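Next up is a structure, given as structure tokens.
In this view, the complex is presented without one of its protein chains, the others remaining in place.
Note that the chains are named A, B and C in the order they appear, and that numbering of residues resets to 1 at the start of each chain.
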Amino acid sequence: MHAEEKLTYETWPAEPEKSTLEAKNKFLGFWLFLGGETVLFASLFATYLSLKDKVPNTSQPLAKDLFELPLTFVATMLLLTSSLTSVYAIYHMKNFAFKKMMVWLGLTALLGFGFLGLEVYEFNHYVHLGHKFTSSAFGSAFYTLVGFHGAHVAFGLAWCLSLMFRNAKRGLNLYNAPKFYVFSLYWHFIDVVWVFIFTVVYLMGMVG
Amino acid sequence: MKRLANWRLFSLFAIVALVLSGCGKPYLSTLTPAGEVADIQYDLMGLSTIIMVGVIIVVMLVFVIVFFRFRRKDDRIPKQVEGSHKLEIIWTVIPILLLLVLAVPTVSATFKLADVKTMDDKNSKAVVVNVRSHLYWWDFEYPKQKIVTSQELVVPTDEKVYFSLKSMDVKHSFWIPAVGGKLDTNTDNINKFWLEFDAEKSNEAGNLFYGKCAELCGPSHALMDFKVKAMSKDDFNAWVKDMQSVKAPEKAQTALAQQGQDIFNKSCIGCHAVTPENKMPETARIAPNLSNFGERSRVAGILDHNKEEVKNWIRNPETYKPGNTMTGKYPQMTEDQLNALAEYLMGLKVQD
Amino acid sequence: MSTYAQKKGFGATLWDFLTTVDHKKIAILYLIAGGFFFLIGGIEAVFIRIQLAVPNNDFVSAGAFNEIITMHGTTMIFLAAMPLVFAFMNAVMPLQIGARDVAFPYVNALGFWLFFFGGIFLNLSWFLGGAPDAGWTSYASLAIHSKGHGVDFYVLGLQISGLGTLIGGINFLVTIINMRAPGMTYMRMPLFTWTTFVTSALILFAFPPLTVGLVLMMFDRLFGANFFEVAQGGNTVIWEHLFWIFGHPEVYILILPAFGIFSEIFAMFSRKRLFGYSSMVFATVLIGFLGFMVWAHHMFTTGLGPVANAIFAVATMAIGVPTGIKIFNWLFTMWGGSVKFTTPMHYAFAFIPTFVMGGVTGIMLASAAADYQYHDTYFVVAHFHYVIVGGVVLALLAGTHLYWPKMFGTMLNETMGKITFWTFFIGFHMTFFIQHFLGLWGMPRRVFTYLPGQGFETSNMISSIGAAFMSVGVIVLLINIIVTSVKNVRVGNDPWGDGRTLEWSIPSPPPFYNFKQLPLVRGLDAYWIEKMEGKKEMTPAEPLGDIHMPNSSFLPFTTSLGLFIAAFGAMYHVDDKGWALPVLFIGLLVTFGSMLLRSVKDDHGFHIHKEELMNEDDNKGVKA
């Protein structure tokens, strides 16, 4: 199968993300990249864990003074749900239902924006409490870990939108199907990282 | 021709190795251990060297045979062998055994050298030294004796001396090669270990060992040397007494020295203490303590100990230790002022 | 469309190389750039040896000396050895597995340009206020303390080139997993391909910790963070861990491909298949695996405590076992063989005792309690130059001679090759053997001078003379390259006559699509098998058909250039320079703009049609 081939509902393959050599390569390459990202985030987690609550003086807030359940919970729900919506998008992609896929992708992006908005609000809130990037090692480690994840979300959103714009007119073909698929992998991975962030940073932070 | 060059090469090594293994100064080399720690390490080094030389010999044996027997002589195609399980088991198992022979003493020595329980025991009489490293100089505090000295560590022989190490600026590493391995002075935490100075070997070395900084710490890292005076327990106790008895700065003996003291009190005393008491917290001790400067063996750890070098140093420390923290902290001195200062400083002695 | 087989002007050739996505041309780029940085690193090494030739020397100042050793280590490891290794991986690995290109030709080019711009950025520090001076390890307390922009150059330059290496690694992995020719099972892959595979996996997992470490240091130095600021709760030991979690696998990233090159050479010039192939593969994987569990052996004196030291000591020693397996398998490959001492074989043969010496001193270092004495002395310097120069550099020199005909279609002169070998080899042992003793006698490393009267004089002099010999060797190699390129005697498919693997079954240099028809692989040493059956060529695995090829692109260059520009903005931002932030944004804009352009433009590549391929054949027939 060539990437340029025009396909129809009938001829659309079962695994469009892997039906050309280029697609197979992209699929595998992206997974490997995620393997590397795992180590990247592990390094950040390790750094965070060793610098948690390391502040120069007692006037600065610690993890247990900062984090609040409700905010984290809402953010978590937004991101988890966006993971599901992107699964739907891929489901429709596999069924060659371009319009539906776009709708679900749009939903995913919307949820992502919601999450990012909450994060901006949250950071702003902490800064007012005296927990700044530059005020302590704890602050640096916190904003770097959570911020790295936030930057991943932001990049994912840009990626998602440019994919949608770029392909709005073209529809689905074997050239862009793997791109959508790989994006969804990325998005799930962001969610995986978040699961550990809310557990290790927020929940464990509140437990003490 | 090629073969010849090879042999020449190896005999060259052999000669070079023989001639030069005699080098290395006894008060500096790790190959002339002068204390229990260095002994343990020397033995480990010896054991591992024997194993390694054995390994090299075996490899060389096969190597040489291959070289002579299997050079290409004709166009024949050799038999394509896949491998040999027997051989492979041999060269897997034997190295494992050899490594075990090395691993066991390694682990036990590692634990032994890290044993500092005595140090934390409040009632122990063991000598403890708090080593604080600074950009290019060393501060030695004896917390139990309540005294401080700098640049020259004084220790009793034939007993374990415990060290507590920390850096006040960037990371350094505390190393007395002839007496034992090094330990880093971190900026984050206190590291602890012990050393023992052998009386007999100290005597042979003239009671003076070389100490070095072993972690890159800036331009003058190479010059961050210190000296170790190892003395018998009695001499050590006497030294401590002398140090403790100095409550006020030593009085200048001559008029010139008096002049020097005045200059010192005006320009230098803000950084340099001249009493050995550890009154100030360690973070406030920002320059070497000079209480017993006249009794030291080096100026700034590296220069010969005489008035001329003292003057040179004060005139322009930057040329001797680039990047040191003394440069520019005091006014330019005239030749007369330098003479006076040198006279005063060389007269600072606690032992009579 | 068919850009091949045409003579072109200089401008066109340059443009061709700036936009190429062909793995063979990228290999040449890596070879040139890596070779260039090797010369720079070598000159720095010579400066070190001149300064240390006599006590109290003032050839360079103390500050400059620290810059020189830092740049020597950094340049040699990141900008010379790794790219040169990448050069051979790019040139040879796709051919060895019977592929037409790598999996991501575009990313391949991007990887090169990122490395190149990172390297240039790092070296510009010499002209812009001083090079990094905290050692190639850049330990945090000193690095944070270091004034000027030197360490910023280190942090940003390595970040950029590290990114290039990482994507290069992913590219090789996917290529090997997905693009092997029919019949090329994993256990039929040549050993160089195997080591490329494991090395790439190490890159994938080792570079992220370095990336994170560099980010933390960048945040501390440029954006006011406190990761390593002890007074603010920071901890400098984090840097040491992150650096060595990267740093130790890094040395295996370098040595494994070297092992791969030597494995090819031993088999070729002994005319024997590699002894114990499967245990060689197993050992390679095991070394890679263990490589991740020993990093703290660089930190024995940091004060991690006896438990950690003991664990890491024993884990480190374990690596001696798989390495020993390799050494003996090589020896027994030659055993019973018909060994021809070509230039590459000289290197391979000399490598064995040299590397064993370096390896066993590694095991000595691993003995934690004894390492308290060795650490940060010239003993360590001797160890790692024995493994790096005696292992990696010898392999790179061997590889240069071995693969030169495959890359450029002409042989290097054998006599000059042997002169290079002997001068370099003798000089090498002169320089570094004596350093073991210097270390044991108490000479710390990274000292810009030493005082007379400590017994260091003679030995340092000998060491410096050795470096002069090595320089002569390198210069002879350069002359060799120039002379043979001018003569340009063309060679056929298998110029050494003993080729065993697929790359020797196609023309030198190969056509840009590599294989007209993908070859059918029937076992280990596929080409050798066919040769032994009296055939001249591989049996094709597919009928002649259209070949799909990727388009060239200038975007890898601009993407990397953008980051290069942005790095200047980020760095001068701390000096409150007005232009810094705009420059940062312009740089990022160029980068992200290029990425966006790449992603919105469909790039389907092009096809070489069957007829063209057949014409090609006819032309050849005429010429021959």
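The rule we apply is simple: a residue touches a chain if its C-beta (ideal position, glycine included) is under 8 Å from a C-beta of that chain, and two chains touch if they have at least 3 such contacts.
By our rule, contacts and distances are computed from a predicted model.
Between the listed names "Hydrogenase maturation protein HypC", "Carnitine transport ATP-binding protein OpuCA", "Nucleoside ABC transporter membrane protein" or "Cytochrome c oxidase subunit IVB", the UniProt record for the complex's undisplayed chain reads "Cytochrome c oxidase subunit IVB".
The absent chain, not drawn in this view, touches the displayed chains A, C throughout the complex. Touching the chain that is not shown, out of C:His149, C:His241 or C:Arg500: C:His241 (per the contact rule at the top).
Only one of A:Leu28, A:Ala137 or A:Ala177 touches the chain withheld from this view, namely A:Leu28. When the full complex is taken into account, the listed residue touching the unshown chain is B:Asn189, out of B:Asn189, B:Gln244 or B:Gln258. For chain A, the residues touching the absent chain in the complete assembly are 1, 9-11, 13-15, 18-19, 28, 31-32, 34-39, 41-43, 45-47, 49-50, 69, 72-73, 76-77, 80, 83-84, 87-88, 91, 94-95, 185, 188-189, 191-192, 195-196, 198-200, 203-204, 206-208. Where chain C meets the missing chain, the touching residues are 173, 177, 201, 204-205, 209, 238, 241, 245, 292-293, 296, 304-305, 307-308, 311.
In the analysis below, only the chains that are shown with their structure count from here on.
Among the remaining chains, those touching chain A and also chain B are C.
The chain with its Cα centroid farthest from the Cα centroid of chain A is B.
Distances from each chain's CA mean to the overall CA mean are smallest for chain C. Per-chain Cα centroids separate chain B from chain C by 36 Å.
Chain geometry summary: the mean Cα position of chain A and that of chain C are 34 Å apart.
Residue positions 235 of chain C are each in touch with at least two other chains. Counting only residues that touch two or more partner chains, chain A has none. On the side of chain B, the complex with chain C involves touching residues 2, 5, 9, 13, 16-17, 20-21, 23-25, 28-31, 38, 40-41, 44-45, 48-49, 51-52, 55-56, 59-60, 62-63, 65-67, 70-74, 76-84, 87-88, 91-92, 95-96, 99, 102-103, 106-107, 109-114, 165, 167, 169-171, 173, 175, 177-178, 180-184, 186-189, 191, 210, 212-222, 225, 302, 322-323. Those residues of chain A that touch chain C in the complex are listed here as 3-4, 21, 24-25, 28-29, 32-33, 35-37, 39-40, 43-44, 46-47, 50-51, 54-56, 133-141, 144, 162-163, 166, 175. By the touch rule above, chain C contacts chain B in their complex via residues 61-63, 65-66, 133-135, 139, 141-142, 145, 230, 235-237, 270-273, 275-279, 301-303, 305-306, 309-310, 313-314, 317-318, 320-321, 324-325, 327-329, 331-332, 334-341, 349, 352-353, 356-357, 360-361, 363-364, 366-373, 375-377, 422, 426, 429, 433-434, 437, 440-442, 444, 446-451, 453-455, 458-459, 462, 532.
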